[in-house]
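Beneath this line is the structure, given in structure tokens, with notes to follow.
Removed from the display is one protein chain of the complex; every other protein chain stays in position.
We just call them A and B in the order they show up, numbering each chain from 1.
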Amino acid sequence: MFGEKAIELIRELHRASDGQLPAFNEDGIRQVLEEMKALYEQNQADVNEAKSGHSELISTIKFRHCSLLRNRRCIVAYLYDRLLRIRALRWEYGSVLPNAVRFHMSAEEMEWFNQYKKSLATYMRSIGGGEGLDLTQDIKPPKSLYIEVRCLKDYGEFEIDDGTIILLKKNSQHFLPRWKCEQLIRQGILEHVLS
Amino acid sequence: MSEAYVPVEAGFGLEEGYLSLEDILMSQERLPCRAETALPRLAAVLGKAGAEPLGSVPEGTKLEIPLWLAKGLYDNKRRVISVELPKIYKESWRTVFTADANVVDLHKLGPFYYGFGSQLLNFDSPENAEIAQTILQTFIGRFRRIMDSSQNAYNEDTSALVARLDELERVLFRVGQKGLNDFQSWEMGQASQITASSLVQNYRKRKFTDLDS
């Protein structure tokens, strides 16, 4: 049956149901494209044959054509779903992705991410009365200006606005302005402690 | 679950979601058909090789093909294939469903009972009206239990509860659980707690396996 490799790609993505980005299956895409090329060429040949009298080939041509459409659908859905996941990373994690994630992205996807970042940044700069507004902050309505955070791993020095530096060592606790910490919490370096 | 990642939703009724991963998987399920004309050079592809891989599949052969192919080859004049109803949508099973919908293991029978069943209506079967009715009634009959169990299973192993649900029902169940968990966390005062992105946490766990592969 045609389209087996294509459906495998979809299955792979569907398994990562929590929004994780699996590695870009370059090999898989290539195989699907190869299958599509073969189908297309076979159909081209058979169309010529059918035109010169072999009308019984029409059902076969139709068959292959459906398979081509199927493969296309699978690839487009695969790429699109991955873009949705990558977009989510910008909002959930931040604008600098960890290496582990970057290794899973293709060069084009990386490029898309950069463009998306730029668009978002431009937009955010334009709102908020000229000053700009960071929409990726305060995703949950804040309850207080300052929060207590605990350091989950050794991070080193961390600079806050007015130039002061804090040393983030494992198991140290800090009471800091919320907006400073949000990113580091989302990245798993700090833990928000509720008392 | 990561809140910023919103996958494309499955379609509704006769329409499929083109980009929906779920619908693509659903349309991979097979159904029984009959070839209404010979299909040259497709013997190997259709698993009927015998001696010749590029041989022709004769007219009248019984086939099992995926839904997407059936939809593509079908037309109302039935020139290429004609479609048969899978047995769970036939009369005998329909009576089972109407008798007691809750007893049936839709995961084993499906797992896309509702989605697939809705798509079947594209094939102009004379039983379409009954099929549609059965599917609807089954859903109505099972919905209450799904809602109840999703709202009352907190912090426990739900595998027994979801084992017999089809995919659409599982989505509903998860939605119910999410609502429950969100409420509980709000009640415990954790709603305002900023959490690490779930995308990141799992990457850390998987890092070593990725390096190995």
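What we mean here is this: contacts are C-beta pairs under 8 Å (C-beta built on N, C-alpha and C of every residue); 3 or more make two chains touch, one makes a residue touch a chain.
One rule holds in what follows: contacts and distances are computed from a predicted model.
According to its UniProt record, the chain left out of view corresponds to "Cell division control protein 45 homolog" among "DNA primase", "Phosphatidylinositol N-acetylglucosaminyltransferase subunit C", "Cell division control protein 45 homolog" or "Anaphase-promoting complex subunit 11".
In the full assembly, the chain not pictured is in contact with A, by the touch criterion defined above. Contact with the undisplayed chain is limited, among A:73, A:104 or A:174, to A:174. Checked against the hidden chain, the listed residues A:23, A:45 or A:165 yield one contact partner: A:165.
Residues of subunit A in touch with the missing chain: 145-146, 148, 150, 164-167, 169-177, 194-195.
Following the convention adopted for this analysis, only the chains that are shown with their structure count from here on.
Across the complex, subunit B meets subunit A through its residues 1-8, 18-22, 24-25, 28, 37-42, 45-47, 65-66, 68-69, 72-73, 79-80, 189-204, 206-207, 210.
Touching subunit B in their complex are the following residues of subunit A: 1-3, 7, 10-11, 13-14, 17-21, 23, 46, 56-57, 59-60, 62-63, 65-67, 69-70, 73-74, 76-77, 80-81, 84-85, 87-89, 91-93, 98, 100-101, 103-104, 140-143, 147, 181-182, 185-188, 191-192, 194.
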